[in-house]
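With one protein chain held back, the other chains of the complex are shown just where they sit.
Order of writing sets the labels: A and B. Residues in every chain begin at 1.
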Amino acid sequence: MMLREDRSPRRYEAALKVRGAARFTAEIPVASMLHAALVLSPLPSGRVGRIDAGEALALPGIVRVLTHAEMPRIDRPGVLIPLQGPDVHHAGQPVALVAATTPAAARRGAASVEVAYERRPAILNLADGEPFAPKTAGRTATDSRRGDPETALRQAEVAIGRRYTTATNNHHPMEPQCVTAQWDGERLTVLTTTQAVFAHRLAIAECFGLRPEDVRIVSHYLGGGFGAKGGAWFPHLVMAIAAARVLGRPLRLELTREQMFTLTGRRQETVQDLKLGATKDGRLTAIVHESLAPTSMFGEYADALATVTRVLHACPNVATRQRLARVNAPQPNPARAPGEGPGSFALESALDELAYELDLDPLELRLRNIAAHDQHVDLPWSSNGLRECYRAGAASFGWARRPMRPGSLREGHQAIGIGMAAACYPAYRMASEAAVGIGADGRVKVRCGTQDMGSGTYTVLAQLAAEALGMSYAEVDVELGDSLLPEGPYSGGSMATASFTPAVETAARDLRGRLLALASADAASPLAGIAPERMSIADGMIRSGNRSEPVSELVARRAPQGLEARAGAAPEARPDFSAFGFGAVFAEVRVDSDLGEVRVSRLTAAYAAGRILNPLLARSQFVGGLIWGVGMALHEATVMDPHLGRVVGTSLADYLIPVHADMPAFDIHMVEEDEPRLGSGGVKGIGMLGTVGTAAAIANAVFHATGRRVRDLPIRVEHLLRPD
Amino acid sequence: MSKTHVTTTINGEPTEYLCEASQSMLDVLRDELDLTGTKEGCGSGDCGACSIIVDDRLVCACLMLGAEAEGRRVLTIEGMSHGDKLHPLQQKFIEMAALQCGVCTPGMLIAAKALLDRNPNPSETEVRFGLAGNLCRCTGYDKIVRAVLDVAAEQRETTR
Partner (left out) sequence: MMEAQYRAPGSVDEAVALMAGAGGKGRVLAGGTDLLVQMRAGMVAPGLIVDVKRIAEMTAISQIAGAWRVGAAVTGAEIHDHAGLKKAWPGVVEAINLIGSKQVQGRASAGGNLCNASPAADSVPALVAAGAIATVQGPNGRREVPVEQIPAGPGKTSLKPGEIVVSFTLPARPAGSGDAYLRLIPRTEMDIAVVGCGVNLTMKDGTCTAARVALGAVAPTVLLVEGAAKALVGSKLDDKAIEAAAAACRAACKPIDDKRGTIVYRTKIAGVLLKRAVAIAAERARSN
């Protein structure tokens, strides 16, 4: 069933945003606030010596310069809260904080602080680190094994082994991270750019020995996050809160774009070895996926690089293994489709290479290996729409007309290529609460302490309540982004919507039941005496047969203070099924044969990701996911100087985010699925899926255009230069 | 500290302010005048979130000094709508969902207005290159480009 976008409710907060009237964190005025600027270490490893703030303190507007000597100690293992000690673990680490009356004064002050360092040896490259096994990879086990892949590889009729690498990426949401911390005795209010008001409330309370209810976190509008405003931002958030306590005044810290290269996490680079074994007719018999990625000197983080490998294609013998090595670099953390993005580049590139070894159409190879159940956990799928995604995507794209031989398609000095890849992403959920209420004015209010990164959370919260209650979308108000609200989910891992949907729907249905019971029991109502199950609510009217009453009149009469229902929902402890969203991506590229320039000209993608609440906004999320794949494939790389350990080029002129004209024509298909077994109300999550497989589809298309197999991302013009 | 006194026109309103010589127009708008619709994405002219129109030219407010506004006419996102009456581009962005997080949106709209003011009949390529200075990390630009082309077509229709 194809979904219609034109009937979707429009974005809830759009009218504010197009006027520039939505106030983001850095735009909320706070009385008598100071502004912070950071002094950063230029060295990747060392020890801070004497800090001379004399010149800075003499400048107008400077209030104080804080170093590790003045800051309170905070015990938080596994994360590097800055200004806790003299040790420097990566270039760009804050070593002092300047507080001033204006942001410009603070910046000038920071530029005037002189810091002496004792230089220490540093490990600057992944290859120089000592590999070790992390405790987990994302939310999954580090290693996995089924069958006997080594024997199966030895005995395979066809086998390949290839190495793939991906670059360090930075998230770069358009809004820089910001925090304004206000202390009032032992109570704390934090206005910040966070993807997790509740998780941050708890963690901050722990850091400062406060009761969680004495900490309030507010994040009403969030200018993108993509992973950079969760755990990655936390250490600097805590630093600013601690500094505000020392200063005894509200303090605002707003990161610069340059600092967003080093202080807000990064997608870790990867080196991945992929071995595939297959029969001559293209049945996979073995997969071995081994990877190495860097982590920081102080924290441990591994992307779940092998998730897709473990489940996407049917294969009896699979081993996956992930290792980390410590380097003197910023802490990596999840970035859109963490692990699944870079991991699928390796797997789906290798599948394409295998297809050419077998001389088999790459789509046909995948069709021959559709997994009938989740072999990794040995459970049935809740549903698996992959075959339908292949069919819908291929038909719309025109895959059947693709010649197998690379270099077959040309237009002038452009070589044209077509490639594809498959995608999947786990349907995660977490516990969530929500409240749905109605006032005497007939307006509905949904309250849920989650956040809207721009993905459309305000909109779907309003929609869910309106639909479950029988009220119109325009009559619903939403409150989110505040830890005073019922506890809502983290915005990440494509799990927010799946988590709050059942809570909102349950609360709204409960409220509906109470309204109907009220009408039934109310002698003054035209509906008095009618059984609630014989009533309906639509467009704000309660109806039964030819009798009706506006909901607002009933509430005004019987509950003038309003009514509210609250509900919670939590994931199944041990589900007897496995739930994933699936997709297929088809890419067309054009490569300038003399210059090596690659442009993606078309992207068709089909997704089967459970119940789609708002096709208009869902399409935006899928396209948004795809462009992260385009960026990963062709543009984005945070380059580290191999000798200095610093980021080379720290502006958006250096870190290349795709621009308008880099974008292909998008053709998105949503395959709706009936998912009665999912406790999420059928929602699977969609934000990550578009970034899975996309880089591989593009690299596979580049191979088809040029005959050059590029196994290192991003693909550079140098990779495609023809020899003279 | 000596400040520069500036007399200018912002969104049609005569406006006066004091600023430091090195203070950018972006900081003046956001910090001195509380016009926070103009966003700060980079401070180096690379993202376009702070796009404003000065004497009919599109510029980044972060690349202009506040002092330079003396005697100029400045248009920011706050001046694009009139009361409840949105500019057709704003209306179309809502209808077509051509925005997500909303940080690039004001700059994108101002840049799109500047583009259509000069070229009421742009090709898709002209829109894509004309708006290349406005980065968006959420949308993939697809709906933005289509919204701008749609508004251009509708405006041609109504002026015919």
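The rule is simple: a residue touches a chain if its C-beta (ideal position, glycine included) is under 8 Å from a C-beta of that chain, and two chains touch if they have at least 3 such contacts.
As the structure is a prediction and not an experimental result, all values here were calculated from the model.
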### Query
Among the options B:Ala67, B:Leu86 or B:Val145, which residue touches the chain absent from this view?
B:Ala67
## Note on the structure
Of the candidates A:Ala69, A:Val377, A:Leu484 or A:Val639, the residue in contact with the absent chain is A:Val639
### Touching the absent chain when the full complex is considered, from A:Arg10, A:Arg23, A:Arg107 or A:Arg443
A:Arg107
### Task
Looking beyond the chains shown, say which of A:Asp184, A:Glu411 or A:Glu718 touches the absent one.
A:Glu718
### Message
From the list B:Arg57, B:His82 or B:Arg156, pick the residue that touches the absent chain.
### Response
B:Arg57
### Message
Across the whole complex, list the residues on chain A that are touched by the chain not included here.
### Response
59-60, 107-108, 110-112, 258, 594-597, 599, 634-635, 637, 639, 648-649, 653-654, 656, 658-662, 716-718, 721, 724
### Query
Taking the full complex into account, what residues of chain B touch the chain not shown?
1-2, 4, 20-22, 24, 43-46, 48, 51, 54, 57-60, 62-65, 67-68, 70, 111, 114-115, 128-134
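The rule we apply is simple: only the chains that are shown with their structure count from here on.
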## Note on the structure
The chain A residues in contact with chain B across the complex are 8, 10-11, 13-24, 26-27, 29, 60, 102-104, 172-176, 221-224, 226, 256-257, 453-456, 616-617, 620, 623-624, 626-627, 651-653, 657, 659-661, 663, 666
## Note on the structure
Within their complex, chain B touches chain A through residues 1, 20, 22-23, 27, 30-31, 34, 36-44, 46-47, 49, 76-78, 80-81, 86, 90, 93-95, 97, 99-106, 109, 125, 127-129, 131-132, 134-145
